[in-house]
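Only one protein chain is missing; all other protein chains are in place.
Showing chain A:
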Amino acid sequence: MGGLQKKKYERGSATNYITRNKARKKLQLSLADFRRLCILKGIYPHEPKHKKKVNKGSTAPRTFYLFKDIRFLLHEPIVRKFREYKVFVRKLRKAYGKAEWTGVERLRDNKPGYKLDHIIKERYPTFIDALRDIDDALSMCFLFSTFARTGKCHVQTITLCRRLTVEWMNYVVTSRSLRKVFLSIKGIYYQAEVLGQLITWLVPYQFAHDHPTDVDYRVMATFTEMYTTLFGFINFRLYQTLNLVYPPKLDSKAESELKAEHEEDYAMDSESYLEKLSALSASLARVVATAEEEENQLDLFPTEGENMQAREKEQKEQEAQKRLFEGLKFFLNREVPRESLAFILRCFGAEVSWDKSLCIGGTYEVTDETITHQIVDRPDMDKQYINRYYIQPQWVFDSVNAQMRLPVEDYFLGTTLPPHLSPFVEEKDGDYVPPEKLKLMALQRGEKPGKSRAELDSEEEDEEEEDEEEEEEDDEEEDDVDDEELTEEKNLKKMEGTRVTPGKVKPWETGSVGNKVRLEQEEKAEEKRLAIMMMKKKEKYLYDKIMFGKKRTTREVSSLRCAPAKPTRHITCHHSKVQT
């Protein structure tokens, strides 16, 4: 019975966690360095199950890390590099203070640096892991590449980000893996499918940033440091999979074409090369000069049956989507976002050009007679060619999302655009589907869009009316006779406007059949109510929560359905002409 007395907080969860400050002290790092290390190594805090136990009886709010994680950080070689750098800065300051310029120079030559390769390898042991986590890296690099080269971060970082994003865009163009695009008020969303992974990123609109003061750019810079390393390795690997030269080089043919123009006065050779790459108008050089990609047929496994067929169909659709704009020749006016449109159009096989003064890399002039579409974002154009469509940029985005070339009539110069829908929303049954989406789905099924939007609306309203009326009658089912009568009544009402209608026929007065049905329903409802009474407390709580959520969604849907803005929706005539 004797033995040592068990002390509190010396075993169990209290020893599994460590507070942030203690972890910092254990690693002998400043808070900034600790934060940097956590970001680079991907260590995040943990929420213990019993906070009071871990916090040794106190309930003060603290951040806890797993002790294992901190022990893992102890062995990190980068920690030593951090300390070295700290020493370096101290020495440098001293040398400056003593005006020992040779010393300064010598120190500068031996400035300690570190590489993140091993961390990347450690965090992402396989390539697919890395690819899965690239969303944030892409968005961050695209943001940093739009920064002005002053102040907020190193110029090298900005140029590196720009380089990597251009490489990425070139890869997506070459592999034709773009799937969805969306013009939001924040920026432009892109979604690509790379090696089976869906990758989404957001690119801000091309404006100068108003740098906020309440943002810690050091944190962002640390993330960017990690992301650029990761991104570079991923780009390398991706280029390798397509047999492309890395760092990317333009095709020799394309290069000579581009060279012909007067670009000497444009920029230095080294600078203009990145510009030429970012123009996205030329194809890239390959390691082995092969012909175009050979189509590898999908092997058929007869056992799978329907599943296989569905997959095959999907494959076909994807192939078709990749060639969406093939054979079309676009010209971008100067007021449209050049880079994003060139990127999208090139991803789907179109030829793109723009004004020579806008950017390097335009391959043909406005005057080219073979141009099929000109993308314009201004109310009117002075000089119009008769053999090309003048369309607004939304057409490109909507067509990509619809996986088909939409009729161009809605997108002509100066017309009011149809709403731009998000391609990322997947409606489940019960969710609200905007009428435009219904129309689009009809189009995709191959039906001719005979109905105008107003008709669609009115039809829906009819349904609502019916719904309401049904609700009025206590949600009960009616037999056929009643139904007919009701519909007749409704028709009458519609025809004669505000005339007084004969009194409504109550179903329980008319027939015993309806009465029975009604009784049965009531009984069922009562049964359910009684059964709900007998639920256990825990299950009741859960049930109530689920029902609350359901009710909320239906409420939202209904509020969307009868939004006040709806009746004012404009009416346009639709021709059933589909562009080929």
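As a convention for this text, contacts are C-beta pairs under 8 Å (C-beta built on N, C-alpha and C of every residue); 3 or more make two chains touch, one makes a residue touch a chain; residues count from 1.
Following the convention adopted for this analysis, contacts and distances are computed from a predicted model.
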| item | value |
| --- | --- |
| Per UniProt, the name of the complex member that is left out, chosen from "Phospholipid-transporting ATPase", "Trafficking protein particle complex subunit", "Ribosome biogenesis protein BOP1" or "Palmitoyltransferase" | "Ribosome biogenesis protein BOP1" |
| Options A:A148, A:A320, A:M441 or A:M547, residue touching the unrepresented chain | A:M547 |
| Of A:H211, A:K253, A:R311 or A:K516, the residue in touch with the unshown chain | A:H211 |
| Candidates A:E100, A:D117 or A:E365 - the one touching the absent chain | A:D117 |
| Contact residue for the chain not shown (choose from A:N55, A:N235, A:Q374 or A:S399) | A:N235 |
| Positions on chain A where the hidden chain makes contact | 35, 38-39, 42-47, 63-64, 68, 72, 106, 109-110, 117, 120-122, 125-127, 130, 132-133, 135-136, 139-140, 143, 182-187, 189, 200, 202, 204-205, 207-212, 214-216, 219-220, 223, 232-233, 235-237, 240, 246, 335-337, 377-378, 392-394, 416-417, 419-422, 424-425, 434-436, 523, 526-535, 537, 539, 542-543, 546-547, 550, 560-561, 563-566, 568-569 |
